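Note sheet for the following structure.
As you look at this complex, bear in mind that one protein chain is not there, while each of the others sits in place.
And then chain A:
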Amino acid sequence: MAATQKTVDTVKELERYKHGFTTQVEQEFSPVGLDEGTVRFISAKKGEPEWMLEWRLAAFQRWLAMDEPTWAKVDYVPADYQALHYYAAPKTREGPKSLDEVDPEILETYKKLGIPLREQEVLAGVQGAPKYAVDAVFDSVSVVTTFREELAKAGVIFCSFSEAVREHPELVRKYLGSVVPVSDNYFAALNSAVFSDGSFVYVPPGVRCPMELSTYFRINAENTGQFERTLIIADKGAYVSYLEGCTAPMRDENQLHAAVVELIALDDAEIKYSTVQNWYPGDPETGKGGIYNFVTKRADCRGDRSKVSWTQVETGSAVTWKYPSCLLKGEGSVGEFYSIAITNGRQQADTGTKMVHLGANTRSRIISKGVSAGRSSNTYRGLVSAHPKATGARNFTQCDSLLIGKSCAAHTVPYVEARNGSAQFEHEATTTRLSEDQLFYARQRGLSAEEATALLVNGFVREVLQELPMEFAVEAQKLVAISLEGSVG
């Protein structure tokens, strides 16, 4: 209840994109352009072992032979891959060890964004508020990771990807690329060649991670792509809940964000992965600028009775191409996908999921809520498949689209393949226009047109918002309202 009120207040207070500022900080770049030298430059900057460099170079060779995909329902000018920086890092002494060594400008940036980097700030918060640990990635590098000691006591490893390569090579070598192979797709291959940082999580057998983990991605530098890599492993019987947030400055040129996220759940393990994506969406009138969000996210439910739950709130980016998926290999494993995708202005989103049922008695559930406003285009694209061994596989899919105004578009593209006669797949889809009658009813009770729209849309997406960790649900609710600003009238 309080959250909705906040939503309404926020609509009034905020300008269209509040994270659009730039941080002035001295940075070190890789030379513009991409060739084998760039890959070697990045690997050397990170002080990587030979095996890691070889892996990157192999990926780069694969990428050279691939074409950018064109099947998604999005229309954009492809990035000029030779005009980008592939590495941008704040100049500091080698790997800051404590917050005091981090550039104050960067600390200020996270403060403005409301991300607690000082552990006592989290602790000093509202009494009873749950703690959560943060890995802060600024352009190409992780600047700080909090609560590491406390997590280490539980045996949980939470660190930047670069550090994992140095400190836990056996885990990285075992799992990296095992869910998303380097040649999986154009953007995954590119990421594999030039990824610069990201987060690494390992939860040992039987451990329930004692707090929420989160990574906050910030693109700051101009003409720079962000290529992060996240790898999360929940060993047998482990549980972890992880959240990522993203913002970027307002810039006139498009910026490229091509991430790869791999999740691995062993027997009886559970991973809950939530995303609140608020990259700069570009100018709402001209469509100029904004982030190209080309992301590959996949979970491997390798173990029996393992479970992975994806929840995403996608409100930003100029173009979104993203399909968080689950490979349901383990017997009785469960995959879930809860999605809110909101497009406004000139945004284009083509997003959905793949639930690939490989093992017996696997179950999956897809709840997708798409909201289109302005002159935007919003596509749900999903695949549900049952392979011959997936006896007793079950899926339930519900895709709801809400249209606001007359110039936007919503599309639903479901693919269903059952190669096992016992599979039970259900699919429900609805498309509705924001009801003038409901709007008038709410306005008759005193809500402005914008407040009424925010309230109705929050109602429409509520089922998915409830899947988010409590404190982020409030943020997401506000974001829903903000991203719809200017859609009424």
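Following the convention adopted for this analysis, a residue touches a chain if its C-beta (ideal position, glycine included) is under 8 Å from a C-beta of that chain, and two chains touch if they have at least 3 such contacts; residues count from 1.
Note that in this section contacts and distances are computed from a predicted model.
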Pick, from "Protein translocase subunit SecD", "ABC-type amino acid transport system, permease component", "Formate hydrogenlyase" or "Fe-S cluster assembly ATPase SufC", the protein name that UniProt gives for the chain of this complex that is not shown.
"Fe-S cluster assembly ATPase SufC"
The listed residue (A:423, A:456 or A:476) that touches the chain absent from the view is A:456
Of A:153, A:406 or A:445, the residue that touches the missing chain is A:445
Where the missing chain touches chain A, by residue
1-2, 4-5, 8, 435-438, 440-449, 451, 455-456, 458-463
